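Scroll down for the structure; my scribbles are underneath it.
As you look at this complex, bear in mind that one protein chain is not there, while each of the others sits in place.
Labels run A and B following the written order; every chain starts at residue 1.
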Amino acid sequence: MSENITKNENGTIMSDQDKTTTPSSLSDVAGARAAGASRVGTRALGTGLEARGVHAWFDKHHALADVSLDFSAGTVTALIGPSGCGKSTFIRTLNRMHEFIPKTSMAGQVLLDGKDIYESGIDVTKIRLQIGMVFQKPNPFPSMTIGENVLSGLKLAQLKVPNQSELMEECLTRAGLWNEVKDRLGAHAGGLSGGQQQRLCIARALAVNPKVLLMDEPCSALDPGSTLRIEETISELSKTMTIVIVTHNMQQAARVSDYTAFFLSDGGPGQMIEVGPTNEIFSRPKDTRTENYVTGRFG
Amino acid sequence: MTQTQISTATPSRPWAPTLKDRALTVTSILLAVILDIAIVATTPMKGKIAYFFLFFILWFIVDSIFVYRAKGQKGVRDALAAKVTLFGAVVVVMVVASILWETIHRGLKGVNVEFLTGTLRNTSLFDPLGSGGIAHAIIGTLMLIAIAIIFAVPMGILTALYLTEIKGKAAGLIQFLVQAMSGVPSVVAGLFIYAAIILNTPLRSSAFLGGLALTILMVPTVTRTSQEVLNLVPRDLREAGLAMGATQWKTVALVVVPAARSGLITATILGVARIAGETAPLLFTVGVFDSYNFNPIKGDQGSLPTVVWRGLQGGTPESIQWAWSTILALLIVVLIMFVSARFFGTRQMKRK
Partner (left out) sequence: MRSMSVQAPTQSPPPARVITTKPRVSDRIFRAIVTAFSFSALLILLLISIFLLIQGFNTFREQGFGFITGFEWFTFVDENGVETATFGLQAMLVGTLVISMIAVLIAVPLSVFTALFLTFYAPEGLKKYLVTIIDLMAAFPSILYGLWGFFVLMPMAEYWAQLINKWFGWIYIFDVPQPIFSRSPFIAGLVLTVMIIPIITSVSREVFSQTPLDRIQAAYALGATKWGMIRAVVLPFGAGGVVGGSMLGLGRAFGETVAVFSVLNIVFRSNFQILFTQGGNVASMIIQKWGEATPKEVGALMAAGLVLFFLTLIVNFLANQVVTRTVKSGR
C-alpha cells in the first residue's frame, strides 16, 4: 500500500490516507478531550523524550522491534495493545528498568532532552530521577510512614531540600491525596486503600521532580472510583510534565491521552503499528489492525 | 509511521561494565596491593591477616576516589556496601579453606596402610604413628551409624508423613516438638541415655546405647528434610492414586514414597552427616575401646570421634598427630555423605 508519510513538527506521523471508520464511542470521548483540552503554556520542559529504533531482547528472545516514538513535552501518550505485545517491555526501556532482568539486551537510543540515556559513563540513577515510574501494583514502602514514603526518593538520592514538609504537602496535593492523609502523615503506609496507595506512589514519584512520568497500567488493580481520581491527577500533572501511560483500558486511553500508540505482536517481536492523536486513532485509524483492535474485534 | 519493514539491530548491553570500568577496577586493586605491601613493610604490623584487612581498607579508599568523581557520595556508599559484603563472603570462604587445608595437611602425615587397617590394641595414642591404626574405630563408627539409621529413619520419615500426608489436629504440636528436638544439646542426649538406661537397667556402655543417643540427634534432621521432600511431590500424583480407588496408605506407600525416594535418601544421608562426628554423647554411652568389638549390645566401642578426643586430650605431639589423622578420616566420611546427599538431592530435583 502506498501512502505519503509526513512528519509534523510535533513528531507525530501523519498519513494522507484517510480511512473513514465507524466512530466508536471511544472516538467521541477522545474527540471531546481533544476539543476541550487547552494546552496551557507548559513550563520549560525541554524537548521531551524520544525513542529511536528501540529493540529489546530477553536472552535470545526478541521481544520488541524497532520502536520509534516521540513523546512531546507536556503531553500524555497512551500505549495500547493486546497482552504480550511488548508495551510494558518498551516502557521499561525508557527509564532503564529493563536491564534489571538478567540476560536482557537492547538496541537503539532513548533521548531525554536530546541526550541518549544509554550512553556509556552516564549515572543511571540520575536518569531515573528525571524519568519516574508508577507501577501496576501499588508498592509503597511498608516499613515507612506516609510522610517518609513521599520523601523516600529524596533520601535515596541524598538530595537536600530546604523545606521538606512543604514539598510533602505539594506532592500529596498534586497526587490528589493531601486532604485524606494530612492528619496522619506519621501513620504507616500499609493502612491505606489500594487507590490511596497508588496516589501515594504517584506523590513519591513526584517528589524528585521528574520531567517524565511513566505509568505501567497504574489503574488496573484499582476500583473505578480510584481510577477516576487518578485519571484526574494525570490530567493535572500533564500540565507540567510528559506522561506515558500503558493501559489495557481503551476508554481510559481515550479519556486521558493526547496521543495514542498501538502495539501489536504477530507471534514475533512486538512492534508499534500506529501512533497518532488519540481521537484520530479511535475514529480514523489508518491501519486495519489498529481498527480491528479499537473496535474490539480482538484483544 | 506504519512499520513496513523491521530494521534489524544487534543486541547490546550498554549497562554492562565497559573496558574502562574494568581497567579502573584493576587499577584500584593494584594500587591497594602496592600500598598494602608498602605500609605493612614500614610499620610493626605482622601476619597474613594484617595484609588482608589492610587491603580491603585501602582498596575501598582508593576506589572511592574514583567513584566519588563519577557518582558522588551515594555512589561511594554503594561501592562500600559492595566491598563489605564481598569481605564477609571472603572471610567465610577463607575459614572453610583453612579448615580443609589444615586438616588435610596435618592429617595426611600420619595416614598409611597400617593406619587404616590396624587397631590400637597394642599401640597407645602416645606412640608415634606407624604402628597401630583406627580400623576398629571406623568399624565402631559405622556400627553406631547403622544403629542410628535403624531407629531414626523410620521415626523421622513416619513423622514427616504425619505432617505432610495425614495433617492431623496434632500437626502443629508435632511440628513444634520436632523443632524443639533439634535444639537438644548433644551432651543432654548422652546424659539422658545414661540416666534412663545405664542407671536403671543392666545394660551398660555399648554401641547400641550410643546409637540411641545419636538417634535423638538425628531424627529432627531426617524429619525436616523428609518433610520438605515429601511436600515437593506434586499433588496430582496423590490425587491420581486416590482417584484409582487406592486407600490412603497404599497411595502413600506405592506412589508418594517412591516418588520421593531420592529425597528421602538425601534426608537419611544428611542425618548421618549430622551425627557421624558427634563426640559428647559417645563419652557417656559408648566409652572407649582399642580393638574390634563386633557386639553391638555389649561392651565399649572404639569410634572415630573418641579417638580424636583422646588424642587431643593427650597433649603430646604424637597423640595430637593421631587426632589430626583420625579427624581427617572422619572428615572424609562426612564429605562422602555430603557429596552423596547432593547427588541424590539433585536426582530428586530432576525427576520432578
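Everything below uses one rule, namely that contacts are C-beta pairs under 8 Å (C-beta built on N, C-alpha and C of every residue); 3 or more make two chains touch, one makes a residue touch a chain.
Everything numeric here is computed off the predicted structure, so don't read it as measured data.
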Of B:L125, B:V219 or B:A267, the one touching the omitted chain in the full complex: B:V219
Residue of B:A195, B:A240 or B:L254 touching the missing chain in the full complex: B:A195
Contacting the left-out chain in the complete assembly, out of A:H62, A:K87 or A:R128: A:R128
Missing-chain contacts mapped onto subunit B: 47, 49, 71, 74-75, 77-78, 80-82, 84-89, 91-93, 95-96, 98-99, 102-103, 106, 154-155, 158-159, 161-163, 165-166, 168, 170, 173-174, 176-189, 191-192, 195-196, 199, 216, 219, 223, 247-250, 252, 273-274, 276-280, 283-284, 305, 308-309, 312, 320, 323-324, 327, 330-331, 334-335, 337-338, 342
Residues of subunit A in contact with the chain not shown: 95, 97, 100, 102, 125-129, 132-133, 135, 137, 139-144, 152-153, 155-157, 201, 204-205, 208
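We adopt the following convention: only the chains that are shown with their structure count from here on.
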Distance between chain centroids, defined by C-alpha means - subunit A, subunit B (Å): 51
Footprint of subunit B on subunit A - complex, ascending: 5, 13, 15, 53, 55, 57, 65-66, 68, 96, 99, 104-108, 118-121, 123-125, 156-158, 269, 271-275, 286-287
Subunit B - residues contacting subunit A, complex: 1-3, 6-7, 9-15, 18, 20, 70-75
